[in-house]
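The other protein chains are all here in position, but one chain of the complex has been omitted.
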Amino acid sequence: MNRLIKKRSGKAGMPPGTLVYVGEQKAEKVKISIIDYNETQFEEREVKIIEESFPFKDKPTVTWINIDGLHEVENIEKLGSHFGFHPLLMEDILNTDQRPKMEDYGDHIFIVLKMLRPGKNKDEIEAEQVSLIYGPNFVISFQEREGDVFNSVRDRIRKSKGRIRKVGADYLAYTLLDAIVDNYFVILEDIGEKIEDTEQRLTTNPSTETLQYIRSLKNEMIFLRKSIWPLRELVNGLERCESKLISESTCIYLRDVYDHTIQIIDTVESYRDMISGMVDIYLSSVSNKMNEVMKVLTIFASIFIPLTFIAGIYGMNFEFMPELKWPWGYFALLGFMASVGISLVVYFKRKKWL
Amino acid sequence: MNRLIKKRSGKAGMPPGTLVYVGEQKAEKVKISIIDYNETQFEEREVKIIEESFPFKDKPTVTWINIDGLHEVENIEKLGSHFGFHPLLMEDILNTDQRPKMEDYGDHIFIVLKMLRPGKNKDEIEAEQVSLIYGPNFVISFQEREGDVFNSVRDRIRKSKGRIRKVGADYLAYTLLDAIVDNYFVILEDIGEKIEDTEQRLTTNPSTETLQYIRSLKNEMIFLRKSIWPLRELVNGLERCESKLISESTCIYLRDVYDHTIQIIDTVESYRDMISGMVDIYLSSVSNKMNEVMKVLTIFASIFIPLTFIAGIYGMNFEFMPELKWPWGYFALLGFMASVGISLVVYFKRKKWL
Amino acid sequence: MNRLIKKRSGKAGMPPGTLVYVGEQKAEKVKISIIDYNETQFEEREVKIIEESFPFKDKPTVTWINIDGLHEVENIEKLGSHFGFHPLLMEDILNTDQRPKMEDYGDHIFIVLKMLRPGKNKDEIEAEQVSLIYGPNFVISFQEREGDVFNSVRDRIRKSKGRIRKVGADYLAYTLLDAIVDNYFVILEDIGEKIEDTEQRLTTNPSTETLQYIRSLKNEMIFLRKSIWPLRELVNGLERCESKLISESTCIYLRDVYDHTIQIIDTVESYRDMISGMVDIYLSSVSNKMNEVMKVLTIFASIFIPLTFIAGIYGMNFEFMPELKWPWGYFALLGFMASVGISLVVYFKRKKWL
Amino acid sequence: MNRLIKKRSGKAGMPPGTLVYVGEQKAEKVKISIIDYNETQFEEREVKIIEESFPFKDKPTVTWINIDGLHEVENIEKLGSHFGFHPLLMEDILNTDQRPKMEDYGDHIFIVLKMLRPGKNKDEIEAEQVSLIYGPNFVISFQEREGDVFNSVRDRIRKSKGRIRKVGADYLAYTLLDAIVDNYFVILEDIGEKIEDTEQRLTTNPSTETLQYIRSLKNEMIFLRKSIWPLRELVNGLERCESKLISESTCIYLRDVYDHTIQIIDTVESYRDMISGMVDIYLSSVSNKMNEVMKVLTIFASIFIPLTFIAGIYGMNFEFMPELKWPWGYFALLGFMASVGISLVVYFKRKKWL
Partner (left out) sequence: MNRLIKKRSGKAGMPPGTLVYVGEQKAEKVKISIIDYNETQFEEREVKIIEESFPFKDKPTVTWINIDGLHEVENIEKLGSHFGFHPLLMEDILNTDQRPKMEDYGDHIFIVLKMLRPGKNKDEIEAEQVSLIYGPNFVISFQEREGDVFNSVRDRIRKSKGRIRKVGADYLAYTLLDAIVDNYFVILEDIGEKIEDTEQRLTTNPSTETLQYIRSLKNEMIFLRKSIWPLRELVNGLERCESKLISESTCIYLRDVYDHTIQIIDTVESYRDMISGMVDIYLSSVSNKMNEVMKVLTIFASIFIPLTFIAGIYGMNFEFMPELKWPWGYFALLGFMASVGISLVVYFKRKKWL
């Protein structure tokens, strides 16, 4: 199925707020992990049932609840109603082809965006939807499957590196957002290398596969663009810092994320320009190759066709053809043929076709 | 007739507010169905004459009057004057190539948009104009013909699923709007599959029909775009919730529809990009095929033309041609020809033309 | 002369406000017709000298003065100074390549726009400049020549159809504007049909004339666009209803004209998209045709060139060529040639070139 | 040197406000002419030394000082310091590749824009920078060389045509601006004719020179666009009439210039569209010509290659070839060859290649 539109249509006709997970159903157990900390305390554990995470709602420490796997809908429903999230918010979490966006619900902010990773067949980028909800003292993150770009964040919390343990949940949310956005640079670097490779290949040995590859790069950029463009608005919404949930010191950091977002969008646009230039090069190098083939044909044909004609004349069986009787006729003709051939070669050399 | 402009011109010169139905005239009877409900009561019936629907105007319950078929103009006129709608509003309902828009008349809001469905010949999308008018306690919907995407809404009202029976006419209007917009995802998924198919076909077996098909996809996207782009402004107008007819709780749902609209527009744009990339691939694969044909010609001609010339020489009838007398002349020449042929093949192999 | 720029340059260097008619000079007499009405009275007449129209300025009834022909400059000058119009306004009326615009002079509003009609050679659209000035109780319209789209308006006034006799000069001005804009739909429908025809022709029989025709359609769209785009701003300026000359009830009607304008612009843009797609189809179908020609050449040449070579060998006159002596040599060779030919045909069939 | 960037780089590293003339150095003397007038008086003279113009600064009459030639920098410096102009303003006058702009210095307004004229080799447009400074009772204009579009303005002042002698310096500045902008119409008309010519040539006889010409037209448009686009902002800045130096009555005239500017920009854009369409036509007509050539080759080759093969067969020297003995063999074969040839011709006719 086309990566650019998912099977959302299955939901058409259901009442809004109906919780249906539209991603692929998986057998694995959903993994719920909780990290709870303040400047002095730190606790990390994995829970089996979602209800174990409920007490953290009212603890003054900062709590990060991370849920890997969205296919156990009833769990997510329970969590939502305990924390008081709007049904539409819950629906958006499960709708895994959501457009990146930010929504301010007053006492919590909802962020949904795409975490990118290289796909299995290496040439495709995979996008996983990550939803973040953060309130005064908690951050809840939802991911489609295990494996993410947050390990360094976990490490920083565990080892109390940087300011993270000293500040609130808004900084944690920023850190997660920053980790996802920073990861885009890695993805873009990857694509940058592919573009370079392709440019090289274009010059040395263009083939139909090269064009197919350029096209797949182009589609990759369309996909990336669709995932990344809305980020601008999202981060801009946060960076205006109109919510009381965002402290002023975090605000400067959000401005930094905003700068990165702009830079990523700039790079995506530059790449698009470069890729579209490559199609021209490809088409031209193909037509150049054809020209070369045509030239060889022309030269062979143009030299030998007249000569063959001459040979044909003296192959005729007329009874009275005086030249045939001449003793040096044969050699004279060979000489004449050679001179015709040579002058044609000279002519083509002058025209720069040889 | 071109789907992108309808026979509106027939109306040029008439005074504004003249009610003329510009769609195709049909023999079928217009179908008027009424659903009337509140949290506890529910009534559903079909009426023969439009006047039967008039008493519902002042009932406190929520009433949904749905009219399938616009060709009985006098009925619609009566309805309009009973409910106090502006003549221009009534004209817009009958003008079935209206641009999607929203107009706030103070005590009722008028929405006109396109309901899409796959056309009969499967490759074309058909658009049916749907007009919605809603006031404090009624929603009136006008459709060009029977058959719509509202069955699930009717079901929800009948079975009192979700919040629909507990809230007002604004939520009903939202639900209808949402049903139409959700249906766009189905249509887009369809087109997405067609795009994928075409990409496959491009790689394996490009033909003139493929290009025709790409072009028809392109026109389809132009058509979709024209129907969907104005939606943005329409939903945005509603979602600002400046009318007192829209309650705050419905407002959040409208924001959801707005998100969907943006996502649909994004997808349409992505598809346009993908389709325009396919033309390049097509042109290039056609010219690649030609190259292959040319190469074969060149190789055959370039190898056999010189050899034929040599044979031509020894076919000449000169009296004095010493080689002809040599006992092994024939075989020596065959060997020479073979070596010329082989060295040309080697040359072409080196050039990577074989 | 190019339709896209008129001989305005003749005016360079004259003081602003100099009244010079830049259109083609005509021998015909200017035609001045006056329609004067209110709800109960109606008078229609044609006057010979412009001064006859002056008394209507102060009559409380609504007066519509229509002037066909701009080449009698002194008449227009007299009218202008009697009604107190600014010299630049008068200059704009005579400058018949004016960009459509609206100017509010406080006690009168000046509108200038293009009335389109099919040109004489059927494939070109002609534009005639129409200027409207309306004050509290008069509308003055200036046209380049006789013949317009206002007949239905005149009829409505004469027969008192619709609201026109009951309301003021602003409604009359709106009606004239609406008649011109409605006429654009007729023009667009025409072009729509031409586009459809061309698409058909592209598939069945593309020729150089088809491309020329596509290009002329493109230029037609450039011309239309230039005439229609500024309308948006013009109508938007009126529809904001900031002038006290526009009553509130007329305002709703202007909103309707605005909707039509947007729809016309949308259609023009869609057409442009469709036309630009056709160039691709054309180029590709031309190169497809060439491919077919090339294939035939390749097949003929590739089959017969080797065979001719073989025949050439046995046409050589060597004294010792054992095969020539074999009794069945000739038939064996014919058989060999046939098998070579057939295997080449099979090869080409496999390659799908036959 | 490329017209699109001038040798400004020579100035890099100098302190801002350094007066360096970047245009070509000329031997001719700078020409300073002064026109001084009010409604009743008029004086015109040419001065040798710049200081003679200083007394006019404080005269109540309107004074127009025009300076042709910017290479005597010290004169311009003296003028600047006498009138109290900012060093950056003075620098901009001498920097002759200035982007058109308007700057309000409170007691004087600085305008810099391009005066266009056909270049010497007819196909290139030349741009000369004109700077205007006007204060309460003076206008100072700077030009790169003699010859301008202001003769009609001078004439109007001399003969007191129009309102020019009755009003202030702001109207004079407007008149000069208007003269320059009006001249753009002349230039555009010229290009319009060239475009028409080229379109004609494209249809009748496209050659490589035609494409070169299209490209030079394209570059011309890029150049024009760069000179004209910033005008919009410039005139818009004036037309808002926020400076007390612009009287209300002049303001209406500036609105007129603004309209012209928009129209010129519209025309430039239309031309760009038309020119870019011509490249498609060119490429297609070239490939059409090639097709025709290919067809002739195919037909000749496809008809004669099989026939030559047949002749080759009967040129073989086998001892036993029964047909050679048949008395009518030769004529039968000729007949067979003719029928093969004719049927191929018929086949190609059917394919519409002949």
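Just so it is clear, A, B, C and D label the chains in written order, and each chain counts residues from 1 on its own.
Heads up, the rule we're going with is that a residue touches a chain if its C-beta (ideal position, glycine included) is under 8 Å from a C-beta of that chain, and two chains touch if they have at least 3 such contacts.
Note that the coordinates shown come from a computational prediction; the quantities given were computed from them, not determined experimentally.
A.B. asks: Return the single residue from A:Thr61, A:Asn183, A:Gln212 or A:Asn236 that touches the missing chain.
C.D. replies: Final answer for the missing-chain contact: A:Asn183.
A.B. asks: List the chain A residues touching the unshown chain?
C.D. replies: 149, 151-153, 156, 161-164, 175, 178-179, 182-183, 185-186, 188-189, 192-193, 195-196, 203, 252-253, 255-256, 259, 262-263, 266-267, 270-271, 273-274, 277-278, 280-281, 283-285, 287-288, 290-291, 294-295, 297-298, 301-302, 305-306, 308-309, 312-313, 315-321, 353
A.B. asks: For chain D, which residues lie in contact with the unshown chain of the complex?
C.D. replies: Output for chain D: 1-2, 4-5, 7-9, 11-18, 86, 88, 97-99, 101, 103, 208, 211-212, 215, 218-219, 222-223, 225-226, 230, 279, 282-283, 286-287, 289-290, 293-294, 296-297, 300-301, 304-305, 307-308, 311-312, 314-317, 321, 323-325, 327-330, 333-334.
Note that only the chains that are shown with their structure count from here on.
A.B. asks: Check every other chain and keep only those touching both chain B and chain C; list them.
C.D. replies: none
A.B. asks: Where in chain B do residues touch two or more of the other chains?
C.D. replies: Chain B, residues with two or more chain partners: 283, 287, 290, 294, 297, 301, 305, 308, 312, 315-317, 321.
A.B. asks: So how do the chains connect up here, line, ring, star, complete, or something else (other)?
C.D. replies: line
A.B. asks: Let me make sure I understand the interfaces: which chain pairs count as touching?
C.D. replies: A-B, B-C, C-D
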